[in-house]
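Sharing a structure with you now.
What you see is part of a larger complex, with each chain still in position.
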Amino acid sequence: MRVFTTTVGHGAELTCYVQDPSEELALKARPAVLVLPGGGYFFTSDREAEPVALAYLAEGFNAFVLRYSTGADAPFEQSFDDAKAALAWLRASADDLHIDGVAAVGFSAGGHLAASLATAATNKPDALVVGYPVTLAEFGPPIGKDILDIPSLVTGETPPTFLFSTCDDVLVPVRNSLEFLSALAAHHVPFESHIYLLGVHGLSLAKPLTASGRADHVDEAVAQWLPDSVRFLRAVFGGFTTSGEPETYETVLARRVVGMDMPINRLLDDEAGAAALRRHAPAVAEAAPLDLSVARSSIRQLLEQGSGLVTPEAVAGLEAELTGQGK
Amino acid sequence: MRVFTTTVGHGAELTCYVQDPSEELALKARPAVLVLPGGGYFFTSDREAEPVALAYLAEGFNAFVLRYSTGADAPFEQSFDDAKAALAWLRASADDLHIDGVAAVGFSAGGHLAASLATAATNKPDALVVGYPVTLAEFGPPIGKDILDIPSLVTGETPPTFLFSTCDDVLVPVRNSLEFLSALAAHHVPFESHIYLLGVHGLSLAKPLTASGRADHVDEAVAQWLPDSVRFLRAVFGGFTTSGEPETYETVLARRVVGMDMPINRLLDDEAGAAALRRHAPAVAEAAPLDLSVARSSIRQLLEQGSGLVTPEAVAGLEAELTGQGK
């Protein structure tokens, strides 16, 4: 592994952890995480820097930690410039860094910065992971900064997002999480979210090694966020393939398109699917909006349940048509 | 264990799974779960009934499954009456059933019914667990029922709530989860929430044994909701004590009251704490609203960091006063 440092943006230090390629491992490129530690835009916390990079390195990623501009003299735009410059440098150096795709990973104020990249930057990361993030502009004035209001900037271009926080966070209220998630849902951005009952602000990995000796910074339940985020990122980037093409959330969703095993109400959402259903099994098409037990069944299930709404011939005809027009 | 059936409300069947008391196990009463299976208020699904009861039984709970009134002839109020009657019967029979505290656990439409108990009933459960719940009144007309709008009924009396669902649910959009969570947050109801990236509607335990042979009903990530909910319920009811008093989320939060290890900004939220701070460390009280790095530190941390804002004497004086007035 190479560990080295470069400078981006307004003199921000980017520490790069790049794993050795290996013929034996048969891995050419790896997904990358760009880690943005928190610290209220006043400093960048060690607790959310190298230990986080190492956690992702151990899961096969290459990792990059940005010490973006902070402090009273650095307006938000300067921090944001640094983050944009870091991402641009990663994109430009992808081959040399053996990376393929970049997730922005940020905590608290660093989560705000990562989410700014994911919403307000032209060059967006491919995925976003945020822990107990600040997302609301109202958080700016108390720290003397003019920061972006993330929920209002979400669009369909915002990348898939993973968020964790705690209901028990008194420093950054859980509203910051919920308003962001609602915006993602409104724009159909795929997301995953874990909001734990207990846990103080700033848990980082929630393990003894990031606790600085504080017992309330260790929480086994919250510590699950890291492996959960790894699973999420594999759903975005694909895993380390052992045969054929990697599976992603997009291939999973694609398998859920128009077909015989899809709920009728979802089939009706699809123009071609709805037309085919009306042609081959009109009684089903009519019943579904009125009867949820029909709507949530697949055509195949209706047949198996002996529903009088379909015949084997209708199902066969429908299958032939859908297979012809399906993937 | 006794397994027996009783009838409550409008003839609804309540199956009771009551574990044998045992001198050796030293357990007199157990928390109870009242399981409300889903099925769009048209039926109650076996997949969300006995297997769910068994999952909680194995974790030490007593379990009760209610086959509440469903179907075109049963208006929502009839289902709701059944649920209220079941809870009333559990409360009245607590001694005989060896139970101490009741959580309502519901899925999909059963989640709506459980949430109705937790918001609109006078006799509320002590905790609420909902999976991919319907919460919005707009879901009623398509199924021909007039159902409650849960988010608008949330108050500070709503019990602690655990919610899981999937972003990928096309039958009950994730908005049902997010609007409910936002209402809980607005009323300071403690909650925990897991919204997974992938997963079809109706996953139940998301294990092969509840999948009815469908591969898309098995999901290892989502299956984590059950142990997570058990941890949540133990935080509400206390665990099976091995020494002294059980710890609950309330005892955890109580330890976070006014003290030397609490962030300054939280100390300032407390009237007595703020007064003590201004008396012993006025510079800190002044700096905190202006400097987040002060606000998020505890007084003890400031001292350790060598901040010029406090002296050892000030900390000692503050500690003496807080200890005198603290827990």
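The letters A and B name the chains in turn, as written, and every chain counts its residues from 1.
Assume a residue touches a chain if its C-beta (ideal position, glycine included) is under 8 Å from a C-beta of that chain, and two chains touch if they have at least 3 such contacts.
Everything quoted here is computed from the prediction, not taken from an experiment.
Complete-complex copy count for the single protein sequence, taken from this structure file and not limited to the 2 chains in place, is 4.
Note that only the chains that are shown with their structure count from here on.
Averaged Cα coordinates give subunit A a centre that lies 25 Å from the centre of subunit B. Those residues of subunit B that touch subunit A in the complex are listed here as 39-43, 142-144, 160, 162, 167-168, 170-171, 173-175, 178-179, 181-182, 185, 190-198, 200-202, 214, 216, 221, 224, 228, 231-232, 235, 249, 252-253, 256, 261, 263, 265-266, 269, 289-293, 295-296.
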